[in-house]
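All protein chains but one are shown at their positions in the complex.
Labels A, B and C are assigned to the chains in the order they are written; within every chain, residues are numbered from 1.
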Amino acid sequence: MTISVAVAGASGYAGGELLRLLAAHPEFEVRTVTGHSSAGRPLAESQPHLRSLAHLTLRETTPEVLDGHEAVFFALPHGASGALSEQLGDVRLAVDCGADHRLTDPADWAAFYGGEHHEAWSYGVPELIVADEGGLSRQRERLVGATRIAAPGCNASTVALSLAPGIAAGVIEARDLVSVLAVGPSGAGKAAKTHLLGAELMGTANPYAVGGTHRHIPEIQQALRGAGARETPTISFTPVLVPMSRGILATSTARLAPGVGAAEVRAAWEDAYAGEPFVQLLPEGVFPRTADTLGANTCLMGLAVDEAAGRAVVVAALDNLAKGTAGAAIQSANIALGLPETTGLPVDGVAP
Amino acid sequence: MTISVAVAGASGYAGGELLRLLAAHPEFEVRTVTGHSSAGRPLAESQPHLRSLAHLTLRETTPEVLDGHEAVFFALPHGASGALSEQLGDVRLAVDCGADHRLTDPADWAAFYGGEHHEAWSYGVPELIVADEGGLSRQRERLVGATRIAAPGCNASTVALSLAPGIAAGVIEARDLVSVLAVGPSGAGKAAKTHLLGAELMGTANPYAVGGTHRHIPEIQQALRGAGARETPTISFTPVLVPMSRGILATSTARLAPGVGAAEVRAAWEDAYAGEPFVQLLPEGVFPRTADTLGANTCLMGLAVDEAAGRAVVVAALDNLAKGTAGAAIQSANIALGLPETTGLPVDGVAP
Amino acid sequence: MTISVAVAGASGYAGGELLRLLAAHPEFEVRTVTGHSSAGRPLAESQPHLRSLAHLTLRETTPEVLDGHEAVFFALPHGASGALSEQLGDVRLAVDCGADHRLTDPADWAAFYGGEHHEAWSYGVPELIVADEGGLSRQRERLVGATRIAAPGCNASTVALSLAPGIAAGVIEARDLVSVLAVGPSGAGKAAKTHLLGAELMGTANPYAVGGTHRHIPEIQQALRGAGARETPTISFTPVLVPMSRGILATSTARLAPGVGAAEVRAAWEDAYAGEPFVQLLPEGVFPRTADTLGANTCLMGLAVDEAAGRAVVVAALDNLAKGTAGAAIQSANIALGLPETTGLPVDGVAP
Partner (left out) sequence: MTISVAVAGASGYAGGELLRLLAAHPEFEVRTVTGHSSAGRPLAESQPHLRSLAHLTLRETTPEVLDGHEAVFFALPHGASGALSEQLGDVRLAVDCGADHRLTDPADWAAFYGGEHHEAWSYGVPELIVADEGGLSRQRERLVGATRIAAPGCNASTVALSLAPGIAAGVIEARDLVSVLAVGPSGAGKAAKTHLLGAELMGTANPYAVGGTHRHIPEIQQALRGAGARETPTISFTPVLVPMSRGILATSTARLAPGVGAAEVRAAWEDAYAGEPFVQLLPEGVFPRTADTLGANTCLMGLAVDEAAGRAVVVAALDNLAKGTAGAAIQSANIALGLPETTGLPVDGVAP
């Protein structure tokens, strides 16, 4: 099988990572890449690391250019894919790495993004626990045969994967969650901004979106409600830019549910991720580094129960561009298209 | 006035920073530097950046070598200064940058350090709010005329300064605090360890002491009890090594006390640090970067009230070696010796 | 075909990279991994990024443990593989990533390494131009059917690949070469040393082995003699540690041969690397970044002719652990074993 693919927004960071993973995927063939200011230029100018695709030239991002591919991946700025996707013609599968199709509640969209709200697509975090009348399942079941998929926000999926097991099992409270993330600047994109200059970010830690303003907050809440939170999840969420080009290390803490012991807490996470190929709980006392996930579609997680503080502490590491964005998109596409879920996706990180 | 000074443990990172600041101080004169494996060697071999002190040679760390100086600064591994300080003879002022004299409660010492407990010395965080029967004051009052001072743990003082104002004012709860810190590896010292190699730490974020085991936790609790916490403070505390040689960025969150509004919260911190030369609350919506404090005796703090999450969020930045250790030591020594508190201490960071 | 493999010295950086690439290789199966102080421990403790091999346990590095594998890769400290390899029994192919079998001249070994000299094995840089009585060829021809291969020094192969085309073509002089390299510290290995600590290397550039003492110098000279240098090549070689965990960026300059023009110079490199899958000359005016080669078996090269200075300037980038060591080893093993040369080796780097 060879599935023809177009990547829209191929000159940016998410687009580049999609291409890197798609180029190594045995079932996909990248036929078309598009850009905006880079349209008409060789891909090698904006993605010099992609030697295997150096023959490609960027085209304009239009419905006509994208139509006719079996799969289209959007790696566009927020707000751009919504309208564009409505104009798509014959495309079997569309996967959006932007935010436009993540949020189910228009009020959330209005409060955190603004502009027109577009329908939510199938959420591309296969390992996420989902609780409904039928009991607990995984999000992957909702991705089988999907034709429209919303890849997750990288910070949001890291935190949702960190906390959903405990919420689904009832061993932690969904209220008063606290997450602080060390993140690399590639998540902020490739547009030139003074505060993202190398000289501004090297040798320093820079917080941003402090105090509950980050756009991934409603996405986390939505995922945790889906995981069975009995009350509206509340979360204090603080990202901190640190000097690494890629990576997210999310430290998330939650109050222990009354009467719950450390063994029960650990069991909840073990049960949730046993057998998962891309999300792995590390042994007791071991915690992950982002480097161990670099370039891989892997989320590593460590868990501690701090009885003195009354909180479970989950530390999760992933590569924001890989498992956090492009890897999740391709993993979800594999499921949607009936391919083995792990096809073409690396699990070993590039370290040191 | 010229005050003769000896620095014990001058070949390490804390020792080097003490020397850098002392060399620029108009009232101190560094007469003696000591080391362990480096004894007998030129200081310039272990501290090649200290050109102004390149004429010094390291001596053995013995009471005889240290005696006779008006001020002695200890920058020794934990456990080393306790016994040594008891053997000191005629020394007007001793300042310990290690942990040996920080904790008042022998049970805390036994639980987090082990070995013999030594008496607590005056705690070297002048700006720390202290609540007692006489009302609120600052720790600096307890440093006037002190002869023995315990410089703080760098992580501990960052968190204590972050949270004490709200606890003293009663606007946040002292229970269920959560702090996550991005820290540079210089705080872990200069001893060669595989997990601290450059190749292990560059391009990655590495958590450690997850789950309530970090030795600075009882020090934080002690400081917050001193600031008037009505119940025992509990804190979930997670440090994360990030790729910068120096710096601490502590994100600390606390539940808002019932019925408290954002203005009251902000007023607590404004009142606490108005007029402080070295601890500054930034304007609303502004948060600090560690780079802005590099090499300076400055702690910068930003505050947000996240009403949706029900928490105050304090982000504090300082240089772990400067304001976090050596700067605090010298600031406290200035007070103890009757010098103007700001003498010889830089407030401007080296950025970018 | 499945070729059974053992990796000796699997807990270090070169060993880890061998494993990462071998795990993704369709024809090799890693059966055995050995370590020294880590023998008996799970591989996951020393290589937490290698999730696909997390089931392996490190064994002792002995001939008995290694014998019986079709291929053995050595990633041992210099001096260790020489004696060990002589004790090997039935092993079809041995590849040494250490220096022991690189140098043909015992005098070079004595001058730069010392201790017993071992015979030189087939040099594992397939793209290297070799000049002999039969004219110009590539080193790959000497690797076909080889049973013992010496993977190159990472710095040496970068410089040799940079300069050999011009020397073979006679457009540059082999005398008075100058190379300065920006290198990441993973090339210095995983042993704990103070000068390799993260705090020592972050935010700074550190030269070492200045003035002609680096051990890769005779290896470069040997390769350039092999490429047809008419007189003994002389090279000023200075490596500089910079704050990136991996990567080599070598800037090499050579005097233009008398009467040679820019077009002839460029043609020499174009001819040398046209059609090479892993060594690529970039277009005129374009120069490589190490990030573009991260994790890949790719060497990217840019060339300028500085007529005012009378020198050709070659800037080459590669990943010291991948194309510089483990990738070169596997590429050479592919050739030796009759596999397609590119089998299992990534060409796209992980960037940004």
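Throughout what follows, a contact is a pair of C-beta atoms (placed from the backbone, for glycine too) under 8 Å apart; a residue touches a chain by one contact, two chains touch by 3 or more.
Since this is a predicted model, take the numbers as computed values, not measurements.
Trainee: Considering the entire complex, write down the shown chains that touch the omitted one.
Mentor: Contacts of the unshown chain, counting the full complex: A, B, C.
Trainee: Out of C:305, C:321 or C:345, point to the residue that touches the absent chain in the complete complex.
Mentor: C:305
Trainee: Which of these, C:253, C:280, C:298 or C:332, touches the one chain of the complex that we don't see?
Mentor: C:253
Trainee: Where the complex has a chain not shown, which of C:31, C:78, C:148 or C:289 is the residue touching it?
Mentor: Reading the full complex, the residue touching the unseen chain is C:289.
Trainee: Using the touch definition up top, pick the residue from B:34, B:81, B:162 or B:186 that touches the left-out chain.
Mentor: B:186
Trainee: With respect to the chain omitted from the figure, which of C:4, C:57, C:104 or C:238 is a touching residue?
Mentor: C:238
Trainee: Any idea which of C:24, C:120, C:178 or C:257 touches the chain not displayed?
Mentor: Going through C:24, C:120, C:178 or C:257 one by one, C:178 is the residue touching the chain not shown.
Trainee: Under the stated touch rule, tell me which residues of subunit A contact the chain that is not displayed.
Mentor: Considering the whole complex, subunit A reaches the absent chain at 13, 184-186, 188, 190-194, 196-204, 241, 243-246.
Trainee: Mind pulling the subunit B residues that touch the left-out chain?
Mentor: Interface with the chain not displayed, on the subunit B side: 13, 16, 20, 23-24, 47-53, 186, 202-203, 245-246, 280, 282, 286, 288-289, 291-296, 298, 300, 346-352.
Trainee: Since one chain isn't shown, list which residues of subunit C touch it in the complete complex.
Mentor: 176, 178, 180, 182, 199-200, 202-208, 210-212, 234-238, 240, 242-247, 249, 251, 253, 255, 287-292, 294, 302, 304-311, 313, 315, 317, 351-352
Methods note: only the chains that are shown with their structure count from here on.
Trainee: At the interface of subunit A with subunit B, does the proportion of residue numbers present on both copies reach over half, so same, or stay under half, so different?
Mentor: On the two sides of the subunit B and subunit A interface, the residue numbers are mostly the same, over half being shared.
Trainee: Rounding to the nearest 5 degrees, give the angle of the rotation that lays the CA atoms of subunit A over those of subunit C.
Mentor: 180
Trainee: Could you name the chain whose Cα mean is nearest to the mean of all protein Cα atoms here?
Mentor: A
Trainee: How many Å are there between the centre of subunit B and the centre of subunit C, using C-alpha atoms for each centre?
Mentor: 45
Trainee: Distance from the CA centroid of subunit A to that of subunit B, rounded to the nearest Å?
Mentor: 38
Trainee: Could you check subunit C for residues that touch two or more other chains and list them?
Mentor: If we look for residues of subunit C contacting two or more partner chains, we find 13, 186, 202-203, 245-246.
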